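One chain of protein is taken out of this complex; the other chains stay put.
Entry: subunit A
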């Protein structure tokens, strides 16, 4: 895509948020060399207000407040094709160290679904900073409010209708793994929007659904919905009563990566600069606040470890979804 055009359109729409970091050089982070000396082109592969957008803007905010990046960071939302457009744009910046983007679940699933021309492992990894885990939810007025009660109900019914976002997604895998572990069957109902799925659950059309703690905590606190099971490695402080999948004997439920990537073949100097800098970012109180507010668990893997994690996650997704017939 012609960059001039993009820039012009972005200016017209006021989408460009230019953040001037007026700090003095890169003395805090000694990576040597002359990186960074140019503006950073920060791509958000989704629209404003979504999970990926919030994470990216939090990071940029921290970088700016702490004068970590000496030049400007230009943030731009490039949505489309479930992330394919934005990450495709980053893929096209191959070889430079001045393009960057945040990842989320679609970074794994979109290439499985469509011929995007890139794979997660093609990009230069900075690191994984957090992982998104899921909650199994039921409506607050149902007869079952705990995991055990739910399993008992589902088994007695034989087949239950359960919801999740999309088909080629972790939600489907989680629902199927829980069902398999307990010997009941599911009719999986895929939704496009969280809002419709939530009302669907409240209306009694489906028996259970998958959601992320960040987007559902308000409903849990309001007593409108019950959280039954958490897929993370340990219980959430805010939901101390909710058992983890591990405790219930279900292991290796995949999670969604929240990390940072540079274009393919970015200079080593740039990669190292970002790894060092992000290691600093994740120690800031602002980052901790972000994790707490969104109920994300700290999960840090840097450089090649992140690529290995992406590779593992994608192959286990592919295997499980193929088994389910979704791919």
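In the analysis below, a contact is a pair of C-beta atoms (placed from the backbone, for glycine too) under 8 Å apart; a residue touches a chain by one contact, two chains touch by 3 or more; residues count from 1.
Methods note: contacts and distances are computed from a predicted model.
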| item | value |
| --- | --- |
| UniProt protein name of the chain not shown, from "Cell shape-determining protein MreC", "Response regulatory domain-containing protein", "Cytochrome o ubiquinol oxidase subunit IV" or "Tripartite tricarboxylate transporter permease" | "Tripartite tricarboxylate transporter permease" |
| Option touching the unshown chain, where A:40, A:217, A:242 or A:296 are the choices | A:217 |
| Option touching the unshown chain, where A:187, A:234, A:247 or A:319 are the choices | A:187 |
| Where the missing chain touches subunit A, by residue | 1-2, 5-6, 9-10, 12-15, 17, 47-50, 53-54, 57, 75, 77-82, 84-85, 88, 110, 113-117, 161, 166-168, 187-196, 198-200, 202-206, 214, 217-219, 221-224, 293-294, 321, 325-327 |
